[in-house]
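As you look at this complex, bear in mind that one protein chain is not there, while each of the others sits in place.
Here is chain A:
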Amino acid sequence: MTASKKIVLLGHFGVGKSSLIRRFIENIFSEDYKVTIGVHISKKKVEISENEDVSLIIWDLEGQDDIKKTRSSYLLGSHAFIYVFDLSRPATFNNLGTELNFLKDHFTNVPVKVVGNKKDLVTKDYILQYNDVFDDLVDYYTSAKTGSKVETLFSKLAKELI
C-alpha cells in the first residue's frame, strides 16, 4: 500500500510556491503570475525505492505576509512544511526567523524545509550578502523557472518522511 503524506507550502505571496509545485508535478513553468486564493491541493506519487513509493499530497496555500494569518485548519495533520521565500524580494525573508519559530513552536515534530526560490534572478554575490540570514536556515536555493533543485527538494523530503 502507498503511504500518503501531506506537505504544506507556506510563505509570502508571489514567492513562487505554485510555480514550484507545477514544475514538480507537470514539469512546466509560466511567467504569468496568478494569485492563489485559499488552497490548491495536488498529488504526485514519488518512488522511494524499487518496491516502495509515497503519495505526496501537496497543499499550496494562499500567500501570507505573516504566518499567523494562515487558517489553522489548513495546517492540521501536516507531515512536512516547505517554507518558500523569494530571494529577490527581501520583504519575503525579513521575518524568516520569526516565521520558522512559529512553526517550530506549534508543530514540534513536523519537519520544515526552507527554500529560497527565484535563484535565477540573483547572483552568488547577492546570496553571500545575505549570508547572515540564510546561512543556517536555508535548505535549498531553487528556481521554478529553470527547475534547479526542485525535484531534489521534493524527492529528498519524500524519503525523509518514510
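The rule we apply is simple: contacts are C-beta pairs under 8 Å (C-beta built on N, C-alpha and C of every residue); 3 or more make two chains touch, one makes a residue touch a chain; residues count from 1.
One rule holds for everything that comes next: contacts and distances are computed from a predicted model.
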{"item": "Hidden chain of the complex, named as in its UniProt record, picked from \"histidine kinase\", \"Elongation factor P\", \"Lipid II isoglutaminyl synthase (glutamine-hydrolyzing) subunit GatD\" or \"Dihydrolipoyl dehydrogenase\"", "value": "\"histidine kinase\""}
{"item": "Full-complex contact with the absent chain, from A:29, A:74, A:107 or A:130", "value": "A:74"}
{"item": "Residue touching the undisplayed chain, where the options are A:28, A:41 or A:162", "value": "A:41"}
{"item": "Contact set of chain A toward the excluded chain (per top definition)", "value": "4, 6, 13-14, 33-35, 37-43, 55, 57, 59, 62-63, 71, 73-74, 76-77, 88-91"}
